[in-house]
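The complex appears here minus one protein chain, its other protein chains still in place.
Now for subunit A:
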């Protein structure tokens, strides 16, 4: 099992050597133009949030292949490890940021009838990790206008979609939502990723 330090090194190595880079301001301005256009088209901030998340989902389903090919990391042991890899390797290699991770899980269930041992906290559906961002390259120079603040816009909601899409491709159904955002005046930017369930491999129809 790789330690946290190894993940950090893998992430840095990927960023330095195996990533093509573009100008950060160009990236931030492109995303900004996208969000503003969505707001003009939909005129409803909840809908804009949903659309950003859907776009992120589509990106995530494709991104995971690229990520696994470049990082060559194996399967994660538990959900806790998933959180570590996402923060230290994933975000580092794509956005050159390393959000800090904190893990939590639901309280352990009452002992199963028959005396079985409940699975470890990170395998139970309902456990989650929280990513805390101290910088957000998508939101450079952005100030939300008042009606966006009132309407409940999560500016970087595309990131939640990316997390959901990419983890779904590796058999984990998660919910990723923003908890707080500095653009909204909160103290820090946080995303909570909650495991809903592990997806079983489904047998394609007509195989037997």
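List of remarks:
As a working rule, a contact is a pair of C-beta atoms (placed from the backbone, for glycine too) under 8 Å apart; a residue touches a chain by one contact, two chains touch by 3 or more; residues count from 1.
Keep this in mind: contacts and distances are computed from a predicted model.
Not every chain of the complex appears here, and the one that does not is recorded in UniProt as "Sedlin", selected from "Sedlin", "Proteasome subunit alpha type", "Aspartate aminotransferase" or "Septin".
When the whole complex is considered, the residue among A:148, A:163 or A:195 that touches the unshown chain is A:148. Note on the undisplayed chain: of the listed residues A:36, A:170 or A:199, the one touching it is A:36. Interface residues of subunit A with the unshown chain, by the touch rule above, are 25, 28-29, 31-33, 35-36, 140-145, 148.
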